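Showing just some of the chains, left in place.
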Amino acid sequence: LCPAGLLPLCSRVWGSGARERAGLPPAQRRAFSNNKMLVELDEGSGVATVKFKSPPVNSLSLDFLTELSIGLEKLENNRGCRAVIFTSAVPKIFSAGLDVTEMCGKSTEHYAEFWRVVQNIWLRLYGSNMVTVAAINATGKTGLTWALCLWQGSSPAGGCLLALSCDYRIMADNPKFVIGLNESQLGIVAPFWFKDTFVNVVGHRIAERSLQLGSLHSAPEALQLGIVDELVPEEKLQDKAAAVVAQWLALPDHARQITKSMMRKSVLDRLLTHQEEDVQNFVGFISKESIQKSLRMYMEMLKKRKG
Amino acid sequence: LCPAGLLPLCSRVWGSGARERAGLPPAQRRAFSNNKMLVELDEGSGVATVKFKSPPVNSLSLDFLTELSIGLEKLENNRGCRAVIFTSAVPKIFSAGLDVTEMCGKSTEHYAEFWRVVQNIWLRLYGSNMVTVAAINATGKTGLTWALCLWQGSSPAGGCLLALSCDYRIMADNPKFVIGLNESQLGIVAPFWFKDTFVNVVGHRIAERSLQLGSLHSAPEALQLGIVDELVPEEKLQDKAAAVVAQWLALPDHARQITKSMMRKSVLDRLLTHQEEDVQNFVGFISKESIQKSLRMYMEMLKKRKG
């Protein structure tokens, strides 16, 4: 099912011939490449890898999110695909998060379209029948990652939400990298389903404090708070992700899927029953002149820091 | 109140004369013995001890659960009984959990009867006015406990649920013993009220991961995750359980009982309002040929591992 607003894009992505371009035997490994990400499916194991490759910082623009949404739908509907690993092909950054430029100085129609895709990705990912693992492979010198985010004008929150919606989160063991839902720092507010997802992972108290402060947590702190499940040296990240997926796939799919659905259904249903209301809330809030001003100030500040 | 399906058994258990057989002064300590467990009530302290004695692995068969249900009812209605300690009289095992043979190759009527008793035990135990303590006294050489479970074809999940429904859990400090809700490994799904109970003890994230993987956790891991409250050397387990009960009984019963009810009522009510629906769900699920096949395969695998 193509979500509203995505139909025009359905035909142009996921072009054929990708696996040939990747030089792999057709029956064993299929690769789809498009503008923003590389998708490889190992048909033997049923494990797909989605590599974000939208330099410089894998910013979650409308185009990026649209491709990701369609990619997730294709994998979900492919009976040969049982698991997905999300990682980055861009050195030193997983995702800088939602692209602030999509929320600033655009039309209300644009805001609505953007928000529907964000909702859609989360509904697919949080409710996925596949085993989903985030391999957060960012490292960098002090300030580098942050500077990259600043440069692009992104909020890391969206990248964090993608990771929080997976079944398991592995992060490169580098205290210089940060993860968190930092909406508050931009003067905006995480929607209730970001909050619900976060609470389900770290509990009410940690979520309340972290969301109010818009905290970005270092890798060791993220482990301690339960935002990620494990830290590993960056060079072992892919192996570790593969090992985790293998462990989860050793279970019978059907029982695992029903169990996952039982754990997540009430939170998914809350958005499903308030989806259009949530779009209108977002559009109304983001269109306010005070919020637009706040976002412009944030982006100005980033430019100055970068300079 | 005898639950439906249990009436025919009410008259044959809890026979008189048990305390005489135990050689104890009648006014101070009463012991009831039956096929599957030994119940001793110290009338001075108001503390009962329920010792599971159904070798080899205290498998939770229909007979075992029926006796436990009636035993709990008797203790609950006895104004002289204020607390219960659950432990095992079988060396090296607390309980291997629900007896898979009760769920495999039987009639739908049998499945329904079995499931009603499981529900009934949980409703009694999770909603008990008594202080309830699980003294999980299993230790063993590597693989021994597990081999015993395999031999009997049991799932440890039921034993874990009994422990999770108590007010306090003390476990023998042995890394070789395991505890957990491992339904997923059998291709079946923990019902929502197992899940609710688990979430109330360990929080949403740990429950989600552990239930999806059907994890069996070692004693140190169980302590770290909050599945048990304390580890003690096995030889000190009974003393520790008695000390914990004494601490809890120092509080006024009435305030403690209302507090406990306030904490647990919403989860208890959820099953009470969906009890028959839950029976039908269980019967429908377990009767599926695919699930029966999965359970037969599981038991075959156990036999082979044992052999």
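Just so it is clear, A and B label the chains in written order, and each chain counts residues from 1 on its own.
Please note the rule applied: a contact is a pair of C-beta atoms (placed from the backbone, for glycine too) under 8 Å apart; a residue touches a chain by one contact, two chains touch by 3 or more.
What you see is a predicted model, and the numbers here were worked out from it, not measured in a lab.
J.: Out of the whole homomeric complex, 2 chains are present here; how many copies are there altogether?
T.: The number of copies making up the whole complex is 3.
The rule we apply is simple: only the chains that are shown with their structure count from here on.
J.: If you fit subunit A onto subunit B using the CA atoms, what's the rotation angle, as a multiple of 5 degrees?
T.: 120
J.: When the C-alpha atoms of subunit A and subunit B are each averaged to a single point, how far apart are the two points in Å?
T.: Distance between chain centres, rounded to whole Å: 41 Å.
J.: Which residues of subunit B touch subunit A in the complex?
T.: Interface residues on the subunit B side: 183-190, 192, 195, 203-205, 207-209, 211-214, 290, 294.
J.: Please output the residues of subunit A touching subunit B within their complex, sorted ascending.
T.: Per the touch definition, subunit A meets subunit B at residues 167-168, 199-203, 226, 229, 247-248, 251-252, 254-256, 258-260, 262-264.
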